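Missing here is one protein chain; the remaining ones are kept as they sit in the complex.
== subunit A ==
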Amino acid sequence: MTTPIVEMRGIVKSFGAVHALKGVDLHLMPGEILGLVGDNSAGKSTLMKVLTGAYHRDAGEVLVNGAPTHFRSPHESRDVGIEMIYQDFALCGNMDVGQNIFLGRWPKRYGLFVDRPRMYEEARKVLDRLKVDVNSVFQKVESLSGGRQQSVAIARAISFEPQVIVFDEPTANLSVMATERLLETMAELKRQGVAQIIISHRLTDIFEVGDRIMVLKRGENVGDRYIRHTSEKEVLELIVSGTRETALTADEALQQAA
């Protein structure tokens, strides 16, 4: 069996008296698209922030490619190929597309001056890989629509050549068209071997591109199913009334159904 690219075991995280995560497990295979769902305050974002190192876990293990890790900040998880795309995209609206893709690490000449021709050229290459048109790496980001801003955020993420991309509510603020485009981009990234975790409230989106879906409820695992062998109805039931007993693993669930 291949090693999961990400494996989280028994993750515990509390904020004062609030137990956000009570021993959550998660695994992600290379090139897999995993949907992470659950009601508000289920602990989805917290779990992902523990993964990227934005939060520090109280207990549990995080393994990347089988090796234990202790990230203290998102910079460190980026070094091993984990990228997160935030709900607000984390872009600088006052700067253009090219500069945003290489925000904070612009190609330099003599270690001091920004090498603009090379920056725009490389930005264009990244957008090409994403299959988005690049007429305008010069466009200011604040003048772009939400969907396009997201493309820029994704382009920045893939410019780090990540193995894993985490999307936090990627379709929450997008139009139908932009959502379609995003799902295509995700399928494209999957073809290129990038594993992805999608936090979303929209089951339809996850059922369209996902391989597997994992349900959290009040900081616990309550379900793990293969998309091919489950239904939106079953997942909704897990979200609403799932328990530790319904958690299983996707393979166990499959055997039980058989």
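Here is the rule we use: a contact is a pair of C-beta atoms (placed from the backbone, for glycine too) under 8 Å apart; a residue touches a chain by one contact, two chains touch by 3 or more; residues count from 1.
What we mean here is this: contacts and distances are computed from a predicted model.
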Per UniProt, what's the omitted chain called: "ABC transporter permease", "Quinol oxidase subunit 4", "ATP synthase subunit a" or "Manganese transport system membrane protein MntD"? "ABC transporter permease"
Contacting the left-out chain in the complete assembly, out of A:E121, A:E184 or A:E232: A:E184
Residue of A:T69, A:S136 or A:N173 in touch with the missing chain, whole complex considered: A:S136
Of the residues A:V114, A:A172 or A:V240, which one touches the chain left out of the display? A:V114
Name every residue on subunit A in touch with the hidden partner chain. 74-75, 90-95, 97, 99, 103-106, 108, 112-114, 127, 129, 131-136, 138-139, 143-144, 147-148, 151, 156, 177, 180-181, 184, 187-188, 191-192
